[in-house]
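For this depiction, one protein chain was excluded, whereas all remaining protein chains were kept in their positions.
The letters A and B name the chains in turn, as written, and every chain counts its residues from 1.
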Amino acid sequence: MNALPYSGEATTAAAVARVEQGRLARPNGWWGMALFVATEATLFGTIIGTYFYLRFNNLHWPPPGVPEPKLTLPLVLTGLLVATSVPVQFAVVTASRGQLARARAALLLAAIVQAGYLGMQLHLFVHDVHEFPPSGSAYSSIYFTMLGAHHLHVFVGILLIFWILLRTATGLTSYRMNGLRATAFYWYFVNVLALCVVGTQLSPLA
Amino acid sequence: MATTVTEPGLERVERLGRIWVEPRGLLGWLRTTDHKRIGLLYFFTTLAFFGAGGIEALLMRTQLAQPNEKVLSPETYDQLMTMHGVTMIFLFVIPMTTGAFGNYLIPLMIGARDMAFPRMNALSYWLFLASGLFMYASVFMHVAPNAGWFDYVPLALKEFNPGRNIDFYALGLIFNAVSSTAAAINFIVTIFKLRAPGMSINRMPLFCFAMLAVSLSLIFALPSLTIDLVYLELQRNLGFHFFDVAHGGDALLWQHLFWLFGHPEVYIIILPAFGIATSIIPTFSKRKMIAFPLVALAELLVAFIGFGVWAHHMFATGLPTITLVFFAAASMMVVIPSSIQVFAWTVTVALGRPEFRAPLLFIGGFIVFFVLGGLTGIMFAAIPFDQATTDTYFVVAHFHFIIFGAAVFPILGGMYYWFPKVTGRLYHEGLAKLSFWLTFLGTALTFFPMHIIGLLGMPRRVYTYPSSLGWGAYNLSETIGAFILTAGLLLIFGNLLYSRFRGAPAGPDPFFGGTLEWATTSPPPPYNFPVIPTVTSAYPNWDAEDRQADLRRLERGELVLDKGHETPASTVVDAVPDEVLEMPGESPWPLAVAVCTGLLFIMLLTQHYAVAGVFAGFALLCVAAWHAKEPQES
Partner (left out) sequence: MRLSARYLDPEFLQWFGLFGAALTWTVQLVVGFGVTVARCGPANAVLGVDVKAWELTLMGTGIALALLAEAAALNILWQTRNVDYGGPPPEGRRHFFALAASIGNVLFLVVIVLSGTGAVFHQPCTQS
C-alpha cells in the first residue's frame, strides 16, 4: 500500500511520462476542469434555450429591419477554430510521452490560429453592433449576449494556453502536465460550444 | 476508541503534527487552508447572517401582529421581506450546510486529510463573506433589494425600480454564485477522488451522498440564475431587451430561468438536512440505516427530478395546459424518493434501540415538519388547487415548514451532535432537550396558523391587512410563536456557548457513531487521521478489526504519509489507491483574489466598467501568483 507513486515528484519529462502511464484515475485538476466545464455548458444551454424561447415568441425572426445572419464567414471561422483541437490533442499526447518540445510547438500553433479567430470575430462583432444594436430588439440582445459569452470563453482559453506555454518554458512537471490536460479539456468544450453557437446563430436561415 | 500507540507510532504522529499545524493568530486565519478552520469561519459568519435574517423576520412579524399597524412603511417592509428571503437562503442555510457542515465533515467522513483544492476552499469562504457584505451594504445605504427574493420582472426593471436596489441584488447574487460554484466543484472532486482505500461508492456515508447531490445540483442550477441576473443587468443598465414584449421579449422568461434555478435550490436547501438526519439516526438507533441503497438513491433522485418541476411555481401565469402537465407529473413523482426516505428513517428508529437524546429529538421534529410540509407540497402539484392557493399564506406555511421545520431542525440537531467532535466537550443534555421543545413549540405556533389564514384568503407579501377579515388573532399568535421560537434558538446557542467552556470532556466517540469522524480525537488534529483508514463497510467506525489494523499500520509506517503535507487519491468508483498528493499549506492568495473580485463587483455596481476590467486583471494576476509555486516545491 505504501508503494503509491508520488506523482508530484515527477519533474522531468521522462518521469512525467512514467507517471502518466501508471495512472489509474484522472487527476483532480482534470475533474475540477470537467466540473467547471459542466457549469459553463449549462450556462450556454440556458443561453441557447433563451434564444429559441425568444424565437418561438416572435413571428418574424430576425425582426423586420435586422439582416439575416451571414452563412459562409461564421462557418469558415468556426471550422478553423474546431480544427485547433488537432494540435491541442497532439500536444497532450506528445507531452504525456515526455516529448515536450513538440507539445509546445503544437500549442503555439493552436494559440495563433485561435487568436486569429478571435480577432476576426471581434471585428465582425463590432460591425454587427453598429448595424443592429442590442437595444433594438430581443433578437439582437440574445444574439450579442450569446456571441459575446462565447468570445469571452475563447479569450480565456487562449490565456490558458499562453499560461501553459509560459510554465513549460522551464520544463515539464506532473503539475504542468495536469494543467495541460485540463486546458485541453477546456478547449474541447469551447470547440463543441462553437459548433452549437454557430448552429444557433445560423438557425434563422434554416 | 482507546489508542495505545508505541514509540515509532508516536514519533510519526508528532511529525505529522509539525507538518500540518497552521500558525495561530489573525494571520494564520486569514491565510488558512485547513478545511476545519474554514468550516468554522463559515459557521460563525452564517450564524451572524441567521441573526440578521431573524431580526428581519421579527420586525415583519411585529408589523403583522395586528391589523393596520404602522410599525414599518410599505417600502421598508418590502426591503425587509426581500432581504429576509435572500439572507436566509443564500447567506445562511446554504453556506451553513455546505460551507460549515460539509467542509468540516466531508474529509473526516471519507478518511482524507483535506479537501481536494484547499486554497479554492478558502477562496469560496472569502468570496461568500464579500458577497454577503456587498449585499448588506445596500441595507445600510437604505437601498436594499425590494422586489422579493424572486425579483420578478417587470417590477425589477429600471422603469419601476430606478434605484440601485436591484443592481445590488443581481450583482450580489452573481458574486455569491461564484463562491457556491467553487465550493461545489471542490466537494465533488473531494468525494470522487479522496475517499479512503476500500471506500467504494456503495460504502460511502449517506451524508456524503447528500452532499454529492447538493453539489451536483449547485453546478447545474446556478448557471440559470446567473444568466437571468446577467440579462436583468444588461436590460437595466445597457438597454438590452429580454423581458419586455414591445421589443420581442417576454416577462415569463425571467420566471422560467429563475425557477429553473429556484426549484433545485430548495432541494439544495433540504438535502444536507437529509444527510444530517441519516447520520444521526443510525447512531442513536444503534443500527445501520434500513434500505441503505434506496436512501442513497433517493437523495440523488430528489435532486435530479427537482430539475424538472420548475414551472409548478408558474401554474397561475396562464401557460397552456400541455406545457404545465410535464411539471405536474414530475412534481407528483418527486415526492416518492422523499417518502422512501421517511419510511427508512422511521423504520430504522423503530427497529433499533433508540436513545432520544437532543440530536434525535431534533430529527424527530424534522420528520414531523417534513411530513406535514411535504403533504402540503404535494397538494400544490395539483394545478387547480395550486391556482386557488397561489400567493396566499398557505404557500408561506408550506415552505416555512420545509425550510425552517425540515431544513433548520437538522442543522440545530447537527450542531448538538457534532459539538463534542468540534470542541472536545459535551453539551448540557437537559438544557438541550428543553431548547428542542421550546423551538418545536415556537415553530409550530408561528407557521401552522399560516395554513389556515392562507385558506381564508390572506395574500402573501402584504405589509398589513384590514381588521374586518378576522385574520388578526391568527397573525398575533404567529407573532407570539416567532418570539417563542427566538427564545428556543437563544437557549440553543446559550447552551453551546456555555458548554464550550464548561462542558464535560467528550472523548473521541461519545455517541458510538459509525462514520470515520468518530475514529479520531475530539477535536481532530490538523492532519485528521494519523494513518489513512482502510474501509470494508459503510459504517467503518463499527468495524473494530479494521480500526485495530489501522493502529498496526501506524506502527509500521504504512499509509501514514508523513513525508510532507500529504493525502492519497484513489479511483472514482471503487476507491483503489492511485497516488499520493502533496497538498498546499497556508496561502494569502485566496483572500487577495476575493478582495480583487469584491472591488470588481463594486465597480460593476457603480458602472465604472473600465476600472472593473482593471480589477478583473488584478484578480487574474493573483490567480497566476497562486499557481506560481508547484506542490512539490513547497
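Keep this in mind: a residue touches a chain if its C-beta (ideal position, glycine included) is under 8 Å from a C-beta of that chain, and two chains touch if they have at least 3 such contacts.
These numbers come from a predicted model, not from an experiment.
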Problem set entry | Selected from B:346, B:477, B:536 or B:632 as touching the chain missing from the view | B:536
For this session: With the full complex in mind, choose from A:11, A:57 or A:99 the residue touching the hidden chain.
Result: A:57
Exercise. Out of B:319, B:342, B:368 or B:456, which touches the unshown chain?
Worked result: B:319
For this session: Can you list, in ascending order, the chain A residues touching the missing chain?
Result: 49, 52-53, 55-59, 61
For this session: Over the whole complex, note the residues of chain B touching the chain we left out.
Result: 198, 200-203, 292-294, 296-297, 301, 304-305, 307-308, 311, 315, 318-326, 328-330, 332-333, 336-337, 340, 383-384, 387, 536-538, 573-574
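Here is the rule we use: only the chains that are shown with their structure count from here on.
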For this session: Sort out for me which residues of chain B touch chain A in the complex.
Result: 116-117, 181, 184-186, 188-189, 192-193, 197, 219-220, 222-224, 226-227, 230-231, 234-235, 238-242, 247-250, 253, 256-257, 260, 534, 553, 557-559, 563, 568-572, 576-582, 620, 624, 627, 630-632
Seminar exercise, completed: Touching chain B in the complex, chain A uses residues 1-2, 4-9, 11, 19, 23-25, 27-28, 31-32, 35-36, 38-40, 42-43, 45-47, 50, 53-54, 57-58, 63, 134-139, 141-142, 145, 159, 163, 173-176, 179
